[in-house]
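Before I ask anything, here is the structure I am working with.
Note that one protein chain is taken out, while the other chains of the complex remain in position.
By written order: A, B and C. Residues from 1 in each chain.
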Amino acid sequence: MTLLEIKNLHLQFQSDEGLALVLDGINFDIKKGETLGLVGESGCGKSVTGLSVLRLIPTPPGEITEGEIIFEGENLLEKSAKEMQNIRGGRIAMIFQDPMVSLNPVYTIGDQIAEAIDLHQPKGITSTWDGVVEALDSVQIADPESRAHNYPHQFSGGMRQRGMIAMMLSCRPSLLIADEPTTALDVTVQAQVLQVIADLQKELGMAVILITHNLGVVAESCDRVAVMYAGTIAEIADVEKLFENPKHPYTRGLLGAIPRADRDMNDLAIIEGSVPNHVNPPKGCRFHPRCKEAMDICRIEKPTDVDLGEDHIVACHLYG
Amino acid sequence: MLIKVKNLRKEFSVGGTLFQTERETVKAVDGISFDIKSGAALGLVGESGSGKTTVAKTMLRLHEPTSGEFIFDEQSVFSLLPAELRKLRRRMQIVHQNPNASLHPRMTVMAQVSRPLKIQGIGDKSTHEKQVLDMLQRVGLNPEHARRYPHEFSGGQKQRISIARALITNPEFVALDEPTSALDVSVQAQVLQLLRRLQSELNLTYLFVSHDLGVIRYMCSEVAVMYLGNLVEYATKPKLFANPLHPYTQSLLSIVPIPDPKLRHRDRKMLKGEIPSPKNPPKGCRFHTRCPQVMEKCKSIEPKMKQIEEGHQVACHLYE
Amino acid sequence: MEKTQEQSSPQTFTSRLNSNRSFRKFIRHKPALVGLAIIILLILIAIFAPVIAPFEYDAQDFSSIRLPPSADHLFGTDKYGRDVFSRVVYGSRIALMVASLVVVIELVLGVTLGMMAGYFGGKVDTLISGFTDMVWAFPPLILALGLISAIGAGLVNVVIAIAITSWAPFSRVTRAKVLSMKEREFVEAGIAIGETNSSILARYILPNIIAPNLVLATLTIPAAILTTSALSFLGFGAQPPSPDWGAILNEGREFLRDAWWISTFPGIAILLTTLAFNFLGDGLRDVFDPKQTVQ
Partner (left out) sequence: MLRYITKRLIFSIPIVLGVTLIAFLILYLTPGDPVTNLLGSRATPEARAELSEKLGLDQPVLVQYGRWLGNVLHGDLGTSILTKQPVSEAIGSRLSYTLKLTLTAFLSSVLIGIPVGIFAAAKQNTAADHISMGIAMFFYSMPDFWFGLMLILVFSLTLQWLPVSGAYGPKYLILPALALGLPKIGSIARLMRAETLEVMREEYSLTARAKGISEWLIMFKHVLRNAAIPVMVMLFLALPWLISGAVVIETIFAWPGMGQLMYQAILRKDFPVIQALLLIIAILTVLFNLLGDVVAGLLDPRIRVK
C-alpha cells in the first residue's frame, strides 16, 4: 500500500547567480513499512526532496512551483500551516546529518523529547516522562532515567544522533526521513545507528526514506533505491535489481566508481567531469555532458520515465 | 627502507591561560613505529580521534614531535635545523584533505604551483612556467587553468591543483591526508586513479591516511590500523584483508558497508560505544573498553606489537 | 539544503573582489550605495570647501549677528556673524581628517598587536590579549577624558587619546582571523613547501586579514567622529575659531533658545556622515564577512 507519492515535483531557489531549478519534476513513491534509499552526489537534490515532503524549504528563497506530495491520500502541499505542524514529528519525522548541531544546546535531551510527546500526544504512553525514558531506552541509551537530564553537549556524537532518533520517533510516525543520518559518524558508530533505525522500523512498522551518498549503506539497509542526478531521478528499482543490473549509465558509473573493501579492484569506473550547477543546467538530459553513451537526442530532449517492468524505472533515452 | 618511523609520540596540550593553569595533555600519537619501502604505499586507517592525521603531519614537521625518530633516506628529520629541513621539503610533500582550504585563495594556480620551485631554487623563472604547465597537464588540467584563482574550480579540480603543487619539486615521499574524503564518489574515483597513475609513473612513496577501508584497499600495498594513538595491526594488504587478527580490525572489516545487497546478511562484529577521549585514554590495551574478546590482563597490561608471520604484526594479548 | 563548495571557501579580499558575485552583491545593497554616494559627496565638499563656501569659516561680520537661515546665509549666522553654512562646509575637512587619522592609528596599533598575539601565541598572546581585554572593557570616552585631563585639550590630543583607547576591536578581529588562518590547510601547505615564517605572515596571513579590518575600519569611522565631536562639544577638542562640527555645536548651545540654527545644522552634518559610513560598513560586512559581528 502506498504511503507517500511524489508527483512531478518542481522546486526552485532564488540564488545570487539567478534562478536555480533544484528539482526538475521528480516522481517516486514509498510503500508502508519499506525503506527507500534516495542516493546521489552533492547537489543532486536529495536533501531538498526530504525537506520538501515536510514543507521545510525556506520560502523565500525556495519555492515549490509544481507537483503533488500525496501522503496517506492527502496532498501535503494543500495543507494549512497548522495541519503541517501536526504532521511534522507526528506522522512524518525527520532526522538530520550532523548530530552536533541539530539538538538545542540549552535544553536537556529529556526536555526536547518531552516537547515532542506533549505536542503530538501519541497513544499508548502513560505519562510524558515515561515516554521520554521509553524513547531513550528504545535507542539503547544506557541508564535513560538519568541520561534524560543531560544536555546535548554531555552526549557523544553517536549518542546525540540516537537521542535525535528517540525524539523524532517518540510519537511513532508512519514515515521517517533520515537525511544522511550517519555521514558525520565513524564507521563503528554508523553501524550502531543504522541498527537502531532498523530495529525501530520493524517495531513501529514505519517506512523510511534514507537519504545518503553512500551506496554501501543503501545496499545494506534499503528495499528500493532511487538514484538522483542534478535535480532529476535517473533510476528507481529494487535494491538487488539496481545493484545487479543497473540500467542508467550514471548508475552504472556510480556503482563502478566505489572502491570496495571486500575485494581487490584493478580499475574504478570513471565518470568524467563534475556535477553541473543548477542555474544553467545542461539542456536535454542533465547527465549528457558526462555520459559516455550520449546520443544526439540526449542533448535536446529531457528523457521521460521508462518502466522496464517490476517497478524498475529509468529516465534515459537508451530505453525510450 | 625510505621511511623509518620509530616510537613516534605527539602530545598536544590544551587549555592553560594566564590564570587557568590546569593544562590537559592529549596523547594524539602514543609511540608508533613503521617502515615504508621506496615505491610502496602504506595506508593508515582509523576512526576520527585515532591520531592518523597527526602521524602524517608530525612526520612532515607541520607539528613538532614530542619524541621519537623519523629517518628519511638515512636523514633524521626531527633533528634537522630549519634551513636543512626547508631543503629536505622538496623531497617530501603533503596533500591535504579539504580542497576548499588547502589552496591559497589569492594566488593563481600558476603562482601557487610554481611557488615551491621558487622557494627551493629549482631552475629559473623561464623554466618554471613550462614545468607548471607540464605538471598541470599531468594531473588532468588545461594550460588555461593556470591563470585562474582557486574559487573558480570544482572540488576535484582543486584537489588536482594541490597534487600538482605537491609534486612539482619531484618529491620521493608524499603524505596524502584523506585526499578524497571531501569529494563525491565519481570525483573520488578520478582522483584515486590519478594518484595511482602518478605513483607508478613517478615512483612515489605514499603514506595514505584514510578512514575508508575501500579506498585504502584500492590504493595501498601495506596497511596500518590505528586506534586511539596506537598502532594495533600492521600487515601487507592481502594479509590484512584476508586474515585480520586484531578484534578491532576484524570488526571494522565486518561492518564497513559493502555496496552489494546480497552480502547484507553476513556476520557483523558490532562494537559497543564510541572511541574514548584521547585526553583520558583507558589503561592497558586502549581498545579493551570496546573489545568483544576482552580478557582480564587487557585492562592493565598494554600489548606489544608482535610479528605473527612475515609481513603481519599485531598488538593484542590474544596472540601471545 | 546542501552546502555548495563556494559557501565554505575562504573569503578574502581580492579573490572575492575578482568574482563579480561580491560586486553584484554590493551593488544590490542599496543603503551601502547611498552611503558610498554621501561619502563621495562629502569628500568632494571637503576638497572644494573654498569653492563651495560663500564665506571664510572665520570671517566675522558684526552687522549680521545670529541671523536666521536665508538666501544669503543658508544655515544662518552665529554670534560673531560668521556664516554657519561655510563653517559646516569647512568642518567636513576636520571631521574626515580627524576620523581617518584616528582609524589609521587604531589600525596600525590593533593589527600589529593582533598579529603578534595570533601568530606567536603562548605567553605573548596571553599578555597582549589580556591587555586588549582590559582596554576593550573600558569606555573609550572616559579613558580619553582621563588622558586629556593629563595631556591637555586640543584636536591633536583628542586624536591621540581616542586612538590609543579604542584600537582593541582591531586587535581582537586580527587575532581571531590570524588564529583561524593559522589552522587553514593552505598555510600548512605553505610551511610544507618550505616557506619561511616571515613569508607565511606576509604572503599567506596578511592578505587575508585586510578585508575584516577594512570592514571594521569603515564601521569605526562613525564612532571616531562621534567621540571627537563629543569631546569638541565639551570644549576639550578643537578650539575656537575652528569650524569643527562639535565645536560649532558647543558655541551654539547657549543660543539654543534664540538661534536654533547654529546647533541644528552641524548636528545634521554629523548624523549624515555617521549614517553614511554605517550604511557603507554594513554593506561591506555583508559582502566580505557576513559572519563577523562587531559591537
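Just so we're on the same page, a residue touches a chain if its C-beta (ideal position, glycine included) is under 8 Å from a C-beta of that chain, and two chains touch if they have at least 3 such contacts.
Predicted model, so just to flag it, every value in this text is computed and none were measured.
A.B. asks: Of the residues C:L145, C:L179 or C:L214, I need the one that contacts the missing chain.
C.D. replies: For the chain that is not drawn, the touching residue is C:L145.
A.B. asks: Touch as defined at the start, partner being the missing chain; which of A:M164, A:V189 or A:M206 qualifies?
C.D. replies: Of the candidates A:M164, A:V189 or A:M206, A:M164 is in touch with the missing chain.
A.B. asks: Consider the whole complex, including the chain that is not shown, and state which of A:T2, A:N75, A:S127 or A:Q154 touches that chain.
C.D. replies: A:Q154
A.B. asks: Taking the full complex into account, what residues of subunit A touch the chain not shown?
C.D. replies: Residues 54, 56, 60, 81-82, 84-90, 93-94, 96, 98, 101-108, 115-116, 119-120, 151, 153-154, 164, 167-168 of subunit A touch the chain absent from view.
A.B. asks: Which residue numbers on subunit C touch the omitted chain?
C.D. replies: Subunit C touches the missing chain through residues 31, 130-131, 133-134, 137-143, 145-151, 222, 226, 229-230, 233-236, 246, 249, 253, 256-257, 260, 263-264, 266-267, 270-271, 274-275, 278-279, 282, 293, 295.
In the analysis below, only the chains that are shown with their structure count from here on.
A.B. asks: Please state whether B-C or A-B has more C-beta contact pairs across its interface.
C.D. replies: A-B
A.B. asks: Enumerate the residues of subunit A that touch no fewer than two other chains.
C.D. replies: Subunit A, residues with two or more chain partners: 42.
A.B. asks: Among all residues of subunit B, which ones touch two or more of the remaining chains?
C.D. replies: Counting only residues that touch two or more other chains, subunit B contributes 154-155.
A.B. asks: Spell out the residues on subunit B that touch subunit C in their complex, using ranges where they run on.
C.D. replies: Going through subunit B, the ones touching subunit C are 17-18, 57, 60, 62, 86-87, 89-90, 93-94, 96-106, 115-116, 119-120, 149-152, 154-155, 162, 165-166, 169.
A.B. asks: Give the list of subunit B residues in touch with subunit A in this complex.
C.D. replies: For this pair, the touching residues of subunit B are 47-48, 154-157, 184-190, 192-193, 211-219, 241, 251-253, 255-264, 268, 270-271, 274-275, 290.
A.B. asks: Report the residues of subunit A in contact with subunit B in the complex, numbered from low to high.
C.D. replies: For this pair, the touching residues of subunit A are 41-42, 156-159, 186-192, 195, 213-220, 239-240, 243, 253-262, 264-265, 267-272, 274-275.
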